[in-house]
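With one protein chain held back, the other chains of the complex are shown just where they sit.
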Amino acid sequence: MSSFSKKNSPLKGIVPPMITPLNQDGSLDTESTAKLIEHLISGGVHGIFILGTTGEFTGLSYDVRRELIFETCNRVAGRVPVLVGIADVSLEESIKLGAYAAEAGAYALVVAPPFYMNIDQQEMCAYYEQLADAITIPMYLYNMPSHTKLTIELDTVIKLSAHERIIGLKDSSAHGVYFQSLCHAFRDHEDFMLMVGPEEMMAETVLMGSHGGVAGGANLYPQLYVALYEAAANRDFEKIKKYQYCVMEISRNIYQVGGFKSSYMKGLKTAMSFAGLCQAVFAPPLYPFSSGDVEELRSRVEKIDALLKENQL
Amino acid sequence: MSSFSKKNSPLKGIVPPMITPLNQDGSLDTESTAKLIEHLISGGVHGIFILGTTGEFTGLSYDVRRELIFETCNRVAGRVPVLVGIADVSLEESIKLGAYAAEAGAYALVVAPPFYMNIDQQEMCAYYEQLADAITIPMYLYNMPSHTKLTIELDTVIKLSAHERIIGLKDSSAHGVYFQSLCHAFRDHEDFMLMVGPEEMMAETVLMGSHGGVAGGANLYPQLYVALYEAAANRDFEKIKKYQYCVMEISRNIYQVGGFKSSYMKGLKTAMSFAGLCQAVFAPPLYPFSSGDVEELRSRVEKIDALLKENQL
Amino acid sequence: MSSFSKKNSPLKGIVPPMITPLNQDGSLDTESTAKLIEHLISGGVHGIFILGTTGEFTGLSYDVRRELIFETCNRVAGRVPVLVGIADVSLEESIKLGAYAAEAGAYALVVAPPFYMNIDQQEMCAYYEQLADAITIPMYLYNMPSHTKLTIELDTVIKLSAHERIIGLKDSSAHGVYFQSLCHAFRDHEDFMLMVGPEEMMAETVLMGSHGGVAGGANLYPQLYVALYEAAANRDFEKIKKYQYCVMEISRNIYQVGGFKSSYMKGLKTAMSFAGLCQAVFAPPLYPFSSGDVEELRSRVEKIDALLKENQL
Partner (left out) sequence: MSSFSKKNSPLKGIVPPMITPLNQDGSLDTESTAKLIEHLISGGVHGIFILGTTGEFTGLSYDVRRELIFETCNRVAGRVPVLVGIADVSLEESIKLGAYAAEAGAYALVVAPPFYMNIDQQEMCAYYEQLADAITIPMYLYNMPSHTKLTIELDTVIKLSAHERIIGLKDSSAHGVYFQSLCHAFRDHEDFMLMVGPEEMMAETVLMGSHGGVAGGANLYPQLYVALYEAAANRDFEKIKKYQYCVMEISRNIYQVGGFKSSYMKGLKTAMSFAGLCQAVFAPPLYPFSSGDVEELRSRVEKIDALLKENQL
């Protein structure tokens, strides 16, 4: 079990929201999982976050979720912290999965609000407190209004941060004012981790003092996002410009094929299948690109690969 | 297992979305469940729908969901059709619960779209088809955009209605044009059940030819909603006026105490606890009213009780 | 000036939101305006509402708005009440236009909330009260959340209804529960007019006791909507079924060509141009259909024409 604790140094850097490698029958592709973990760690990531939105956590059965937790914690074997998403609509199922993750050696849990009922902030607050009381390892809040319909408002974050096991927040809202408000509120609490989800915003928020990013693209190109993070942390503007360019090209080209609401998910996992990191197999309700979209993506990925090569990444 | 089939007469009337009676420790309150079922059946309801939004399905563990299915099917014992909500974010978990419900003797399943990912209509369509292929009893679509962020668009409903196991739709959107568009599209398919969720709209939609309503208030006052349904089905405008008045008074008074997004849920279940039909115990993220709100509700319920008495209901 | 007053009988029936006939140069097509007015009155409408959303009021210059008011009041010459939309973002401009309309002989004004600022209900309430104090003829509230981003909440309507010059509400929200809540709140105030915008919901809401509809399609086929209104008012279900079928066919076919957010506007005005009732000229930001869309629409309109002929409409 984790020996990390709050009031220690917060997690910093790039923590990819790991995609979940699947076999055609929906079972966990353990071979790809092992390969992907090595790819990430050798790419320099500072942690691995499994069972997030990019990990298609909602589409997986509980059996697959548990298997992924077990496999990942075992494979990673303490080399980097493992963060485990346990968001659910049922508090009891979240608690069960959290206990399993703690037992498996996870560093911390990541929890979006329960995402079906329309609730008020006081209900959200009570929910998080019940959960935090029931788990044994630290927990990050996960703000994801586009998927949960709910925003964890600033005052709620402040209130929850008093709980000894709530140690930070990942914000995927893409709302720049919200995130700066968090940075301001926690300016004297360096130990409260603040990271953004959207990789396009990572550099600027690190420049402003936040801790890093949960960058989906780091599944494919971990070294790029690590290099951008370090450039931002070191205020090396020449490198920021160079790497941010690459990140934006990925965003513009890989995440938008086909015009689906899920194009990011489909583009990322399919591009990773080109690199042999997983199969292009999705959990329902997602399904693979048409062959036309695959070919369009392939030609785009080739250009990105060449671009990164030029940049020695 | 069910002997009902598509191309037979569709379900009509009042099908309450049954609240889930819970004990303080979160387990199923089986005694109240039994009592509530008798209350509903003796009140004349035409079916019972468990594990809907009003049933707090998302807040329940899978163990409790299965127990509720088993208890309900056993207690009802074929006296009215039992509909079981199996909406989930994981297709596999939906299928498992659907198989359990079929085995337990459910009449049909009710399924909202997977409610986390932002998906397109074609993905939603594929999802429903995979599910319908994997289950063995009929299924109703459940349109609930306020909670799922997704609308099952008219053309998707039309396409899905071709599946032999998809036999109707419950619409909780409160969108009058959407519902009339459904009624028009299925005007020659009397066997495709169309019901509204919001009880305030039930009478008018039945007047226009739809099949009934999934009225939450029927948990408390089943005879009122049955009487209103029958008045509408019989085009008895004097009775419609009288009973619609009661339904609107309930809506205005019982469902709006405290100004919570969840006031409907809290008001209904708490009012039912006054009548001894369940405890005022909720699944997280909901929790009980403050004592001030309870007292406010109590005085409102007393007036409603008196009103119904006046109307011999 | 109007001799109608509150506490008299409310307006009932079909009040088409008249489209604004325009010339290519953006000026008012007065000839078509005259023809259209005769078409509507001979079709049996119970009032004419100019400068609503269907009338493209926002796209018109104030000169054109005033000219339309003058022309319409003059042409109608008291044969039916003329309602004039004066919604604006500037209270002062609304008041000026309201004074002009009163002078021209309008029966009443119709006002949506100011549609740019995000405001609270108390600000909306104060705004309406200032406006109502400053005008000299009656006023209808206009609930149109899809365009204004604001809902006139039930309690706000109730509060505003106390003003002697606020005599009703047109609801274009398509929200069935909202509208039934209004009907319930005003059940003992028969003089407070309640009408729905979406023509697909008109029959059912009239059956439930409301006063009629502001039906866009009545620009083209006034006699159909009048017939449906009368069928609903007379509870003649055979006729309701027949005419509702026609209304839904129009909705499904004429209002959805091309898949634009503005397909309703484009389809209606273009179809009217086929009938010689106006030119297919729009105020920016709308513009005409492509020729492909025009041909698609033409063939659909021919089928609708034949259908209405069959029904002697």
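Should a chain be cited, it is by its letter among A, B and C, assigned in written order, with residues numbered from 1 in that chain.
The criterion applied here is as follows: a residue touches a chain if its C-beta (ideal position, glycine included) is under 8 Å from a C-beta of that chain, and two chains touch if they have at least 3 such contacts.
Everything quoted here is computed from the prediction, not taken from an experiment.
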Contacts of the hidden chain among displayed chains: A, C
Contact partner of the left-out chain, one of C:S9, C:S42, C:N74 or C:S146: C:S146
Of C:M18, C:I37, C:L60 or C:L207, which sits in contact with the chain we cannot see? C:L60
Contact with the hidden chain, among A:K241, A:K261 or A:K303, goes to A:K241
With the full complex in mind, choose from A:A34, A:A99, A:A126 or A:A174 the residue touching the hidden chain. A:A174
Absent-chain interface residues of chain A come out as 174-181, 183-184, 187, 196, 198, 200-201, 203-205, 207-209, 235, 237, 240-241, 244-245, 248-249, 251-252
Name every residue on chain C in touch with the hidden partner chain. 26, 53, 58-62, 89-93, 96, 113-120, 123-124, 126-127, 130, 146-149, 260-262, 265, 283-287
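FYI, only the chains that are shown with their structure count from here on.
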How many degrees of rotation bring the Cα atoms of chain A onto the matching Cα atoms of chain B, given to the nearest 5? 180
What is the distance in Å between the mean C-alpha positions of chain A and chain C? 50
Rounded Å distance between chain B and chain C, as computed from the means of their C-alpha atoms: 35
Taking each residue of chain C in turn, which ones touch at least two of the other chains? none
